[in-house]
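One structure, pasted below without further comment.
Only one protein chain is missing from this complex, and each of the others stays in its spot.
Labels run A, B and C following the written order; every chain starts at residue 1.
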Amino acid sequence: YGKNTIKFLRLHREGKKEFVKEVEVCTHLRLNSAQEYLDGNNSLVIPTDTIKNIVLLLAKKKGIPTLEEFAIDICEHFMTSFCQVVYVKTYVQEVPWQRLHENGVPHIHSFICVPDGIRFCEAEQCRNGPLVVFAGIKDLKLMKTTQSGFEGFFRNEHTTLPERNDRILCGELFCKWSYGECRNIDFDCIRNKIRECILEAFAGPPDCGEYSPSYQKTVNSIQMLILSKVPQVQVIETVLNNTFYNVVDMKNLGVTNDKEVLVPVETPYGSCACTLGRK
Amino acid sequence: YGKNTIKFLRLHREGKKEFVKEVEVCTHLRLNSAQEYLDGNNSLVIPTDTIKNIVLLLAKKKGIPTLEEFAIDICEHFMTSFCQVVYVKTYVQEVPWQRLHENGVPHIHSFICVPDGIRFCEAEQCRNGPLVVFAGIKDLKLMKTTQSGFEGFFRNEHTTLPERNDRILCGELFCKWSYGECRNIDFDCIRNKIRECILEAFAGPPDCGEYSPSYQKTVNSIQMLILSKVPQVQVIETVLNNTFYNVVDMKNLGVTNDKEVLVPVETPYGSCACTLGRK
Amino acid sequence: YGKNTIKFLRLHREGKKEFVKEVEVCTHLRLNSAQEYLDGNNSLVIPTDTIKNIVLLLAKKKGIPTLEEFAIDICEHFMTSFCQVVYVKTYVQEVPWQRLHENGVPHIHSFICVPDGIRFCEAEQCRNGPLVVFAGIKDLKLMKTTQSGFEGFFRNEHTTLPERNDRILCGELFCKWSYGECRNIDFDCIRNKIRECILEAFAGPPDCGEYSPSYQKTVNSIQMLILSKVPQVQVIETVLNNTFYNVVDMKNLGVTNDKEVLVPVETPYGSCACTLGRK
Partner (left out) sequence: YGKNTIKFLRLHREGKKEFVKEVEVCTHLRLNSAQEYLDGNNSLVIPTDTIKNIVLLLAKKKGIPTLEEFAIDICEHFMTSFCQVVYVKTYVQEVPWQRLHENGVPHIHSFICVPDGIRFCEAEQCRNGPLVVFAGIKDLKLMKTTQSGFEGFFRNEHTTLPERNDRILCGELFCKWSYGECRNIDFDCIRNKIRECILEAFAGPPDCGEYSPSYQKTVNSIQMLILSKVPQVQVIETVLNNTFYNVVDMKNLGVTNDKEVLVPVETPYGSCACTLGRK
């Protein structure tokens, strides 16, 4: 099989107001032939240059109303137009341009890049199989400075970690979910709702937070909240890449450091992942 | 001379509300001795481990009210405590954590990383010289989808670039300014004012924008606006690293592309820089 | 499940001669419990800190004779020592330190980093299942300046790529293979043999090379040569990430460029992958 990545900008205008989407599209095809590998016979091979042309042409003709609709368009095009294709997957990722505001007034054609979580989606289809759509958010960096601990874990002769009930919880979140039926879905609206669920479950109520007994439990809380609030979501995969922080021991320097100065621990670097679906 | 980088977190609490600053500090020392290079005599060398201890201890004792005040504290400590130091420069850069909000309510202890321009500063001093303070913003990515052109440039037999009056203006901005006298300055307030000046001069009025005849002129407009609105700023250095976009030619594909689909040009990659001061 | 990465150095000495291995080890565990996710009950959770201790302790006690033997040791330790573990995978990657030579004489304790292909391996086991060992080479960048083309490919109305019979073939190779039975295998020796096969199949005979009709065929040639020369290998996965180069059109500059000056095409970026096993 082959893969192909292309990055481009799609502009459009409504009256004097400009809109922009910058995306990176990766299209992955598998063919029903092996002769290109075995004999160097390229007669069924679709050049990456052709894939690029098609992706750009679809963007021109149909625009990018949402990442998901664009990914679905691409998948359907390849399945319909090339009978040698037995599998297609399209990954679309968005450069996070946001409209500039001056004193609360939106600017008609100026944008700023604000990478506080990258939006992406995936559409995937095997010939004669259903088209499956995933959407997600990645590179979302969150931190809680208190209300997090890790106690009562498994101990043996190799355990040196002390129990802690007031540590920093800090990590980079990856969250990817699948949709069941894709007709009449407002993808952007659902994505925003899910983002709110993530932040709410991570942080807890704004006035007091909520104690996290482990990264695992926090991951689970995020998933449970999404499943309960967003009925269109079928399955969620969540990965939390943790950064650990150590309180610096300042006894030698004659000072008591009461969780005021902490340094990141580069190693070990941990990650906790879980996939949760509906019954 | 020697250099040393350390990254850490500084927390503090007011009532139940938590505050966090994560910074990367790079301290650069030059000594009045050469014997460590020539003879391997280390008796005047200050180990990087000691530098680290001092930076962390100052953070613990004095906190980080602003990046600039912290950098000044570090500079002054090294100049005062080590008579072998003839030059010290401290660079401080902030990880852009922002307080989370839920439905407009600020959270007491949860934060999200929003890297839409990185704040940094520098304090520098030679022995017997004045302490000079710089501040800046870097990695600020901005785009205008219209109201930008490049015409009337120098032409010779090696010129192939067509003139354009409706191109994309897109780039990554670096802006660094120096202060004259540093007493009684509200560094954070000035920094915010300067950020607003940058966005305003880049984008122009929100309802119509302002035509940019070149990257150079846009850089100059940014600098002129800052100098006119912020009297504490003495000198400004601005660098704009440009990303160029080409309108994709779709004639071969039977379609007219009216600046709707564009691809980034990886090479040539250009940059335009200028330093401007008061008379 | 959870993951954990640690990087460290393992030294040993034979007489006055020093040996060094620097590795990055990523251990991935899955437990037979869900209570840590559902209830915040950590009683079966193995902290990443414990995983780190065990990896370092095994390195200390057993050394790292080969990456593969070390990965097997780690897998077996976790399966044997923790009955709550139902799956373990260990990935080991080597920092490519090579002994320095001065005028052909090997230095007893000095090394240089030469990243011309990174060695890695993986050992994987489900409880009650067999231990499977993979090894591989990645980030191996190769180029042929001639004897490569791409012709006779599938054409439709979206095809604009011209046929070429003298292009540059340039890419980054990833190659990963599995072993059947792992007893009494000289892993390092096989790895070197496979590296030679890759280079030979990619480049062809040194005096004339061998024409490559496509990236796909080159990938297949590499795999076929390995399977024919190295009986211990069961299955090979190969990925070739291609960099394309365009001959610069210099007609406007009054010059004919006969494939002398080429620029890399950043987009589209392609990749071709294939997995091949024995019957």
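By our rule, contacts are C-beta pairs under 8 Å (C-beta built on N, C-alpha and C of every residue); 3 or more make two chains touch, one makes a residue touch a chain.
Just so it is clear, the structure is predicted and the values come from calculations on it, not from any experiment.
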Of C:Ser81, C:Ser110 or C:Ser228, the residue that touches the missing chain is C:Ser110
Out of C:Val132, C:Leu161 or C:Ala203, which residue would touch the omitted chain in the full complex?
C:Ala203
Kindly state which of the options C:Ser81, C:Thr146 or C:Asn192 is in contact with the chain not pictured.
C:Thr146
In the whole complex, what residues of chain C lie against the chain that is missing from view?
6-12, 16, 18, 20, 53, 56-57, 59-61, 97, 100-102, 105-116, 140-147, 168, 196, 199-200, 202-209, 245, 248, 250, 253, 255, 257, 259-264
Which chain B residues would touch the chain omitted from the figure, given the whole complex?
1-8, 36-54, 57, 81-82, 84, 150-154, 156, 158-161, 213-214, 216-217, 219-220, 242, 244, 267-274
Which positions on chain A touch the chain that was left off?
157-158, 160, 252-254, 263-264, 266-267
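The rule is simple: only the chains that are shown with their structure count from here on.
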Measure off the straight-line distance from the CA centroid of chain A to the CA centroid of chain B, and report it in whole Å.
28
Between chain B and chain C, what's the gap in Å when you average each chain's C-alpha atoms?
38
Using the touch rule from the top of the page, what residues of chain B touch 2 or more other chains?
253, 263-264
